[in-house]
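Report on the structure given below.
With one protein chain withheld, the remaining protein chains of the complex are depicted in position.
Should a chain be cited, it is by its letter among A, B and C, assigned in written order, with residues numbered from 1 in that chain.
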Amino acid sequence: MNRLETEFLGFTMKNPITAASGTFGYGEEFRSFYDPSLLGGISSKGLTLFPKEGNSGIRIWETPSGILNSIGLENPSVGRFLEEEYKRMRAIDSLLVVNLGGNTLEEYVEGARLLNEADIDVLELNISCPNVKEGGMAFGVDPKSAEKVTRAVRKATKHKLMVKLSPNVTHIGDMAKACEEAGADAISLINTVQGMAIDVDRKKAVFDQTYAGLSGPAVRPIALRMVHQAAKAVKVPVVGMGGIASYKDALSFLMAGAAAVMIGTGQFVNPYLGKEMVEDLERYCEKENLMNIGEIRGIV
Amino acid sequence: MNRLETEFLGFTMKNPITAASGTFGYGEEFRSFYDPSLLGGISSKGLTLFPKEGNSGIRIWETPSGILNSIGLENPSVGRFLEEEYKRMRAIDSLLVVNLGGNTLEEYVEGARLLNEADIDVLELNISCPNVKEGGMAFGVDPKSAEKVTRAVRKATKHKLMVKLSPNVTHIGDMAKACEEAGADAISLINTVQGMAIDVDRKKAVFDQTYAGLSGPAVRPIALRMVHQAAKAVKVPVVGMGGIASYKDALSFLMAGAAAVMIGTGQFVNPYLGKEMVEDLERYCEKENLMNIGEIRGIV
Amino acid sequence: MAVILENRFLGDEMYLLSAQYEGKAEPGQFFMIRSAGSFPLLSRPLSIFDVQEDSISFLYKVIGEGTKEFSRLSQGMELDLYGPFGKGFDLTPEGLNVALVGGGMGAAPLFYTAKRMRELNPDQEITLYLGFQKENAVVDVFKELNLPLILNFGGYVSEEVDYEKHDVFYTCGPEVMMRRVSSHGKEFGKPVFVSLEKHMACGVGACLGCTCKTKEGNKRVCKEGPVFPGEEVFYE
Partner (left out) sequence: MAVILENRFLGDEMYLLSAQYEGKAEPGQFFMIRSAGSFPLLSRPLSIFDVQEDSISFLYKVIGEGTKEFSRLSQGMELDLYGPFGKGFDLTPEGLNVALVGGGMGAAPLFYTAKRMRELNPDQEITLYLGFQKENAVVDVFKELNLPLILNFGGYVSEEVDYEKHDVFYTCGPEVMMRRVSSHGKEFGKPVFVSLEKHMACGVGACLGCTCKTKEGNKRVCKEGPVFPGEEVFYE
């Protein structure tokens, strides 16, 4: 048996390394570096019921050990995805996660319904997009709204449901618990941390939307803490991410209780990251005499 | 008139650069690099009513562009401070800020009363220390508790009162407003962001207390966003900090609405930071033809 | 990892860096480049300046921390080169008489473009228009091409161009300049191709950080570009 094989929601992942939503396109973009089917899973760019052009202005800004992004969920819509990118993505032999965003409860539900047609593995509900609001309040920062949208999508989808949490909250454990109670099969976190940059020379906010999302190694200590707290708060599996840039980082998230990890910004630093991490983790298991990587899960 | 002079709570600061609590000892420690009276202000290490030994184990851990610290408010107590460090600190010709921590409401109030004896300029109420809890809930992450402790200390102290906020909350603006309503004369933020590190080789949390506080350039985008939000939420002056490591960083906080800034971790990278920033800001004002640095405040 | 052969200072904060390289690379394409280590976080996009038998070179200007790090490199040190990425200039344009118009570092992709075009069609007529803030040694490097070379220092190179004479225009440089070349070309009913710059994270079309608006909807500068028909991107 493969030492990295990971049981997750009834699926057998080759390994616990997944590409994070929005950082790996629809699975094909990094192929010039390695075969994406080497990865345990791939999460699609966030999709919405209606196509989105995304935000104007600068979309990427580097910060110390991190990046701020203001992509604004640019995507062709769930429907167009099903006609085009979906087929190429399904052809990759890896856990197929579809990331779903939305502006209203109805959009989420309708998007989820549309995805019932397709043979996807996991629906990742992105309730943490800062631009997505319900009554002025983002779904992802209030346990009651999170519960509501999770419950509605749980009813609408036939797929396994993973809810992706925002780190911009006081009590991450409460958010995780609310989603678990509403029927989430798994929790993933963290999405980006809300941040800001000012172009001092131009005396202006860098981003047209003023605020943007921070990711990358800078946020890793925050992400690790939240994954630890979330894993303690719920029984369903937790998928951890935020600044992972080496196999040791991945190990720390697994030790903190994650069932699997996702890699995002780290791939912009080293496009071979996914492949190298899988190899490094295999070597680690050998060296540490682990029959399976799962043995270290949650030991901290 | 000095272009950097900054009116703050009725005091005239030489410039808007202040040393942040816990990173500059009691004002004398960096003297081998420069005369501390060059700074606009100095905030003391956090003091408590009773002496504290601080936390066991590793206390400092480097992260990408940041540090996690778990000092645990080691301090000699307010009383001992008044006998010893206070005198040396008062002798420095700079705004004297005393940072006050506590375990209970009563401790805060008692500490504030003791400080009435002394000629200090500003009392900085640290309600954001992660180890300080009221009924299991830190004062700094719940607007009601924050309001309560602010109100109580407001009554007890004869000094100007600045409340220092925790970034570990969903709505920083609400926290700032709660403190303003309870009588805070100013708001300072951010304190450290709660984070975690795991020593993968030892398969253990790095810190005996598991979680620790993240500071440094890594958190700057988060801090800047929160300062912007807080400055929009309240009328009282806001003092901004979090990862400031150059005069351009300082400018971005001022442009985001801060009346003054504090420098912490950046001084560990460059011990001359305070002095160099004052010089750089002076040059900036000349170059930009500002009569006073305050002209750029809040322009973003 | 590519071993650095030379990192030559050319004045006015500009450098010509060459490194060992074997492989294909088309004019107008770019590489995502980083000097070893984890700082700065993102790789920096640089256009291909020239390709020789076993080497590739890049012309860059020091702007911020990333290019500052590049300037510290010297012979024998190593570099990570990811690429080549994107779609470059069409080397067999419709029209015999091509103008290549570069402003500042926009000159970078034009050297190899001119060189390859002439190799593919020795009859191709190529005129180079280059604008810089100050005099510098980059100009001397371009002189090696032995092509008509019109220079402008401190002014608007877009206004030096003879829009009547040439059949097609390739341009790279500040957006204002490229917009001018585009609209002049349009006036004369002639095709203009522009090479865009956007902040990039991935370089391979995965992050949507570099999207630009076009007549036909959003396109990714790193994947569908960086070279676009001018009228497609400057259409408002």
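Throughout what follows, a contact is a pair of C-beta atoms (placed from the backbone, for glycine too) under 8 Å apart; a residue touches a chain by one contact, two chains touch by 3 or more.
No experiment lies behind these values; they were computed from the predicted model shown.
Partner chains of the missing chain, restricted to those shown and counted over the full complex, are B, C. The chain not shown here is touched by just one of B:E7, B:D35, B:E62 or B:E288, and that residue is B:E62. Annotation for chain C: contacts to the undisplayed chain at residues 37-39, 65. Interface residues of chain B facing the missing partner chain: 22-25, 29-30, 32, 45, 53-54, 58-62, 65-67, 69, 71, 74, 216-217, 245, 265, 267-269, 271.
To be clear about the criterion, only the chains that are shown with their structure count from here on.
Closest chain to the protein centre (all Cα atoms averaged), using per-chain Cα means: A. Annotation for chain A: residues 65-66, 216-217 touch two or more other chains. Multi-chain contact residues of chain C, defined as those touching 2 or more other chains: 38.
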